[in-house]
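The complex appears here without one of its protein chains, the remainder shown in place.
Then we have subunit A:
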Amino acid sequence: MSVIAVERIKLFSTRSPWWCMIVAAVLTVGFAALTTGFLKGAEEQQATIFITQPGAQLSQMVMMVMAALAVTTEYRFGTIRTSFQAVPQRAALLLGKTAVVAFLAGVIGLIASFGAWGIGTLFASNADLSINTGAEWRLLAGQGLVFSISAVFAVAVGILIRQSAGAIAILILWPLLVENLVNLIPKVGDDLARWAPFANGSSFLNQGQDFGLAGQGAGGSDFALSPWWALLYFAGWAAALMTIALVSASKRDA
């Protein structure tokens, strides 16, 4: 387990991961304050847990950026060679990094979602925001899983691209733009969109939620898989991409 210790020391001995984690947590909580803080009367009573979570996707992006940077900065500064020199079993080393980053992303995901919910209950105190249903638990606690899997995705992309700007561009454009644009392709577009990885990540969170004020279909309505299968499907993508990344990193010259 020394690779875990190695990556933990590496990550916490520079400042940017700390900033990413703080920003990620603050964004979701801050957005919840904005979406719930100005509600009055009837509107306030209609607030749901879903309403407290709009910042989560942004935080998820920030954590993916941190995860990708954890790899690409190593290539940028050449420390990846020092790392491979210290641990020639490259796949083990990179999996250690993935584990550390995914764990932290998961923790931040939980802090963000429950923090946002906490702020929501504080600001919209007249609404019923208690966590009653399984779907509501899935929305909040599930954020941790989605953040973790996204981080694995991001580390894999970082290993494959090896360059910060390129990796970050892909990680932001893919879920925000590409997965939405495929909708426009005639005939196959709808299917492509339903089976896109990040769409399934949010489908896991959003199915069965009371969208309330956000309006019907705010969290999507066209789901390809039931929640847990959707999560597994999303995780499958991350695992596949990580496998390709590890094979490629083990073979190519550092």
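The definition used in the following text is that a contact is a pair of C-beta atoms (placed from the backbone, for glycine too) under 8 Å apart; a residue touches a chain by one contact, two chains touch by 3 or more; residues count from 1.
By definition in this document, contacts and distances are computed from a predicted model.
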For the chain omitted from this view, which of "VWA containing CoxE family protein", "ABC transporter ATP-binding protein", "M56 family peptidase" or "Fe-S cluster assembly ATPase SufC" is its UniProt protein name?
-> "ABC transporter ATP-binding protein"
Candidates A:87, A:178, A:192 or A:218 - the one touching the absent chain | A:87
Write the list of subunit A residues that the hidden chain touches.
-> 2-3, 5-6, 9-10, 13-16, 73-74, 77-79, 81-89, 93, 251, 253-254
